[in-house]
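Every protein chain of the complex appears in place save one, which is left out.
Lettered A, B and C in written order, each chain numbered from 1.
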Amino acid sequence: MNGAAIKVLYFAQVAELTGTRQESWPLPHSVSGADWLCQLEARYPQLAPVSRLRLAVNQRHVAHQASIQAGDEVAVFEPVTGG
Amino acid sequence: MNGAAIKVLYFAQVAELTGTRQESWPLPHSVSGADWLCQLEARYPQLAPVSRLRLAVNQRHVAHQASIQAGDEVAVFEPVTGG
Amino acid sequence: MVIVQQDDFDAARLQAQLRGRHAAGAIVTFTGYVRDYAQDAATRSLFLEHYPGMCEREIEAICAAAGARWQVLESLVVHRVGELRHKEQIVFVAVASAHRGDAFRACEYIIDALKTRAPFWKRENLADGDSFWVSQHQADADKTAQWGDDPAGAGCGPAAVPAEAAGSAAAVPGQAARPKTAISRNAASQAATSQTEETSS
Partner (left out) sequence: MVIVQQDDFDAARLQAQLRGRHAAGAIVTFTGYVRDYAQDAATRSLFLEHYPGMCEREIEAICAAAGARWQVLESLVVHRVGELRHKEQIVFVAVASAHRGDAFRACEYIIDALKTRAPFWKRENLADGDSFWVSQHQADADKTAQWGDDPAGAGCGPAAVPAEAAGSAAAVPGQAARPKTAISRNAASQAATSQTEETSS
């Protein structure tokens, strides 16, 4: 389990609130997206409420009950506003 | 009544069948489009059946029961195929 | 703006002008091209005949109807006439709107209505020398009827109504499924009149 981690990417307003755009996040065992968002909120209280945030795992949109595992690329962002 | 007439325009296949694109047509009294189409078919039997033909009176689409009066510009054509 | 002309058109320049005149969030365009109309033979060219004056007036009425129904900043229609080669542009419709849904709806309405109301007629010249007047597709009349409009002239016959009134395209038996009408080989030359008309609205 040592060294097990995910790569976390922050975009747009989320990146502004965390003050970083990318970091490595230790993940000893897999968790649901919702549980991981609780960890995220504990570290960055300024992101609350995290229920509004969207997750992508390995560059695919996922629901909050999706599983996150070591080695994943996890992106956190507000609902998209392109087009 | 002397000299009362309509201006008739033929387009596309109708012009080919009549052999002309425009002519003056004596019209002593007003008629319905359907009745006038009967006159047209009598003169140009090659246009039969005339029920398929469309009429415009003074550059507006009209139904066959519309009235045609002296002085009108009457156009005769197959259903349109632009675009 | 409605333009009927023989010359080809520069859609990009037209769209840039449209955009310059409005702070539109969205522009939707439709471009129609000369394709193979006959199922079993290659199209060499099309000849587009039209009814000058009525043509522009009908298209302007169609654009006005679209503007009454959806939020439209401006509609632009360019339609070519005369001899057009395979793959050339025939028609361009552009609609500028603050709302993309309205722009899509209005643009499709305009081209659908144009196909059943604007007095143009296509003669197809095949690669083998045959020549045909293209017949109206029932599908086009059906599409127009779906917008709640009566296709032009569908109201011929006793139960008919004027083209501006609501009605059904299904009133004309015998119009369906006539993909093309053979006139005669090379009989088309006498109908060739190509005029250039330009009207603004």
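Just so it is clear, a contact is a pair of C-beta atoms (placed from the backbone, for glycine too) under 8 Å apart; a residue touches a chain by one contact, two chains touch by 3 or more.
Note that this is a predicted model, so its numbers are computed, not measured.
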Visible chains that the absent chain touches, using the contact criterion stated earlier: A, C
Chain not shown: contacting residue from C:24, C:76, C:118 or C:141: C:24
Touching the absent chain when the full complex is considered, from C:60, C:83 or C:108: C:108
Chain C residues touching the omitted chain (full complex): 10-12, 15, 19, 23-33, 35-36, 86-87, 98, 100-101, 103-104, 107-108, 111, 143
Touch residues of chain A, complete complex, unshown partner: 9, 11-13, 15-16, 19, 21, 33, 51-56, 59-66, 75, 77-83
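In this section, only the chains that are shown with their structure count from here on.
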Mean-CA-position distance for chain C and chain B (Å): 23
Rounded Å distance, chain A centre to chain C centre (Cα mean): 52
Rounded Å distance between chain A and chain B, as computed from the means of their C-alpha atoms: 73
